[in-house]
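Complex shown without one protein chain; remaining protein chains in place.
Order of writing sets the chain letters: A and B. Residues in each chain are counted from 1.
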Amino acid sequence: MMKAGLPEDASKRLLNVRGHAAPSPIGGQIYDLAGKLFPICRSITGEGVRETLRMLRGVHDGVKIHEVPTGTAVFDWVVPKEWIVRDAFIECPDGSRIAEFEKNNLHLMGYSAPVDSTMTLDELQKHLYSLPEQPALIPYVTSYYEERFGFCISHEERTALRNGRYRVFVDSELKEGSLSYGEIIIPGEEKEEIFFSSNICHPSMANNELSGPCTAVYLAKWVSERPRRYTYRIIFIPETIGSITYLSRNLDEMKRSVIAGFILTCLGAPGNFTHIASRYGNTLADRAAKTVLRGFDSGHKSCSFLARGSDERQYCSPGVDLPVCCITRAKFGSFPEYHTSADNMGFVTREALQKSYEFFVGLTEALEVNRKYRVQCKCEPQLSSRSFYPMVSNKKSGQSAPGVRAMMNFLAYCDGRNDLFDIAKIIGHPALDLIPIARKLTEAGLIDGP
Amino acid sequence: MMKAGLPEDASKRLLNVRGHAAPSPIGGQIYDLAGKLFPICRSITGEGVRETLRMLRGVHDGVKIHEVPTGTAVFDWVVPKEWIVRDAFIECPDGSRIAEFEKNNLHLMGYSAPVDSTMTLDELQKHLYSLPEQPALIPYVTSYYEERFGFCISHEERTALRNGRYRVFVDSELKEGSLSYGEIIIPGEEKEEIFFSSNICHPSMANNELSGPCTAVYLAKWVSERPRRYTYRIIFIPETIGSITYLSRNLDEMKRSVIAGFILTCLGAPGNFTHIASRYGNTLADRAAKTVLRGFDSGHKSCSFLARGSDERQYCSPGVDLPVCCITRAKFGSFPEYHTSADNMGFVTREALQKSYEFFVGLTEALEVNRKYRVQCKCEPQLSSRSFYPMVSNKKSGQSAPGVRAMMNFLAYCDGRNDLFDIAKIIGHPALDLIPIARKLTEAGLIDGP
Partner (left out) sequence: MMKAGLPEDASKRLLNVRGHAAPSPIGGQIYDLAGKLFPICRSITGEGVRETLRMLRGVHDGVKIHEVPTGTAVFDWVVPKEWIVRDAFIECPDGSRIAEFEKNNLHLMGYSAPVDSTMTLDELQKHLYSLPEQPALIPYVTSYYEERFGFCISHEERTALRNGRYRVFVDSELKEGSLSYGEIIIPGEEKEEIFFSSNICHPSMANNELSGPCTAVYLAKWVSERPRRYTYRIIFIPETIGSITYLSRNLDEMKRSVIAGFILTCLGAPGNFTHIASRYGNTLADRAAKTVLRGFDSGHKSCSFLARGSDERQYCSPGVDLPVCCITRAKFGSFPEYHTSADNMGFVTREALQKSYEFFVGLTEALEVNRKYRVQCKCEPQLSSRSFYPMVSNKKSGQSAPGVRAMMNFLAYCDGRNDLFDIAKIIGHPALDLIPIARKLTEAGLIDGP
């Protein structure tokens, strides 16, 4: 019955590298892709999003780009105008330029309206954003839902400004257009779906958020290249308005088919993994994430839905109720580089991206193997006759073979009531380590799924 | 749909004073009422109870006085004879008098039978009660169910007694009469009832128990003066035999209508609040009490039914099963003044009574507002367009506005599954703080009850 999943060797490799800084061929590719996407100015709409989606299609040709027109009602919201930006800067009294968009797109507040005027420093201050506690960094600021303009500069630069007249120049447009998003559907043997969601709305920031879509697209590639039981839906959307828009078009179908979904965000910087639970924390996605993290990252944390902050806000909202949780390394908002110019390509590493990628590969593998197993005989099976158990029994039988104990414990709960993740939780064993055990026992005919 | 409850200003005031020693107009009135009731000699029956009920009627003219004849069978019990007492004292060998009832009604053991005889000190000792560990205090002792007589004196006084013949004099009667109790019914829009129960059977003791009925009658006054959704039942009864008698006459109706009930006792002395749970601790009353106490009194305690001691013993007994819990400050039995002459008007304070009163007002308000709310749209509503959310989004959005976070969390669990108290528990927020949030969101049409 085990039709899909990692070939035995790949699985072994996967299991072997866990917990170690491993050679990282895929981590390196993810890093390089993020580096190419980094300079593009993305926002919740606009050409930067489209260009990003086209580059993701370079990794997986199944990326389909969808456009939703400005003004479309999406639940309680409306698709906003499309933002086009060509240039922006502040000209100082001495003629020098600061906050130049072409040098760093974070300098321009997201969704800034066009302007070309001069003003005093006092007036300018109302349009400036900086971080007094991180004076060397440029903050990331947006104003999607009120038309205004603004510039983001380092606090050091701001405090050095002298009185005089400043020219503020933003060559932008807010026009009827569309919101763009990308979607990969990879059909499997079953209509039931595994869902991965990532964001493509931040300008030049590497961990939050390029690490997410870049990991997701390589994960899509891995899934596509293997036999599979489930259908996969992988999307690349602007945060909040993007997930709301996507749900307004796909919710009915997703409610029928999605059995587990995951948000991929902040996956590129070293640090322990964090699971942010769905609204009640009891979905297949939550159970899988928590028991796969066990053993994979001994320092991982699990937070309740109260710690939410990404698109789980929408996927898990009342009436939507999709079985989705969020996976990050250091959680958004909790690392000092968050939403600043310090979240750059030097902050993320190939090794961290590799490990994040491996986590999602393992998670996917575990979901593919997952079943409510049932032992095929009454009482314990005769394991020693199958060479699964030591022949000579002494004082330390069992203790000396932790794999045997795990197998016995796994078998003890293969009673048709529990799936792989339930058993992992009950017996306190990493879910990934149960995959080869489940395979071995299935091959021996000792357990069978429904 | 929010028809009832505190006017906005009153609610604000209430919320503002939480946690502070506030000006206490009602606390002072409660204190003064208790002071007037203090000298009366109450017991489980008799004229003192009636006089007390008539004085409570001076605050709320809805107090109806009921009489249940001696000998009436009430479940496993029988209404006892009525106790009448006019005078009592011990005359010492030297002719001086001690244990004079007219000086302190605690001197006479409750329900003492009449006697006029002389005896040796040794014989007298069998009828004396004192507290060796609190030698200056007079204990409170009763013997309801065996006819005898006794005197309560300070241990200091007792140890000073010299041999000789003593005259014991009790001018009392135990006669066919009735058990008296008071009841206020305040009709609301709905037949469902909120129930408050307090005791009026203790002689001169202030915290346990005048604080209870005096707070309850002012609470009744507050309820009467406002529009309300629920019907209110507020009773003033002798402990144990009173609640058993009351239940024997009202249980069927109460099982149909009471949705939450509370016992008010020991509310006049400073100290943290204590919630004593119903039999399984999971009723609406328990959930409301616990989540309203959260934030209202950061040092409050919650005890299981094993710590019970007041009329929850009857209301929560098997087969009765009313959703009732008990609210006290320092719990009966746990403060040294308990059941002694030190539980006097100097032990209770206006401020403590004010705070207890405010708790019950807030609790009532929360129950009136309580519903299983349901968000009216899918995904998060667009809060910023309604000025509920900051327009400019930066690194600290949300963090800077704890009210916004509470509102978002409240909304996230308005899924039709949880009422206000469930949500308060899930999101770890004081229930009282959710009242204005629930109002604001209801007014904006974002949530609606069933």
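Criterion: a residue touches a chain if its C-beta (ideal position, glycine included) is under 8 Å from a C-beta of that chain, and two chains touch if they have at least 3 such contacts.
Note that the structure is a prediction, hence the values are computed from the model and not measured.
S.K.: Would you indicate which residue among B:T142, B:S198, B:T231 or B:T349 is in contact with the undisplayed chain?
M.R.: Going through B:T142, B:S198, B:T231 or B:T349 one by one, B:T142 is the residue touching the chain not shown.
S.K.: Hey, which of A:G48, A:P381 or A:P430 is the one touching the hidden chain?
M.R.: Hidden-chain contact among the options goes to A:P381.
S.K.: For a quick check of understanding: of B:H339, B:K378 or B:H429, which residue touches the chain that isn't displayed?
M.R.: Of the listed residues, the one touching the omitted chain is B:H339.
S.K.: Extract the touching residues of chain B with respect to the undisplayed chain.
M.R.: Counting only chain B, the missing chain is touched by 75-77, 109, 129, 131, 139-146, 148, 150, 240, 243-244, 247-248, 251, 279, 305-306, 308-309, 313-314, 316-321, 333, 338-340.
S.K.: What residue numbers in chain A mark contact with the hidden partner chain?
M.R.: 374-375, 377-382, 384-385, 391-395, 398-399, 408-409, 412-416, 427-428
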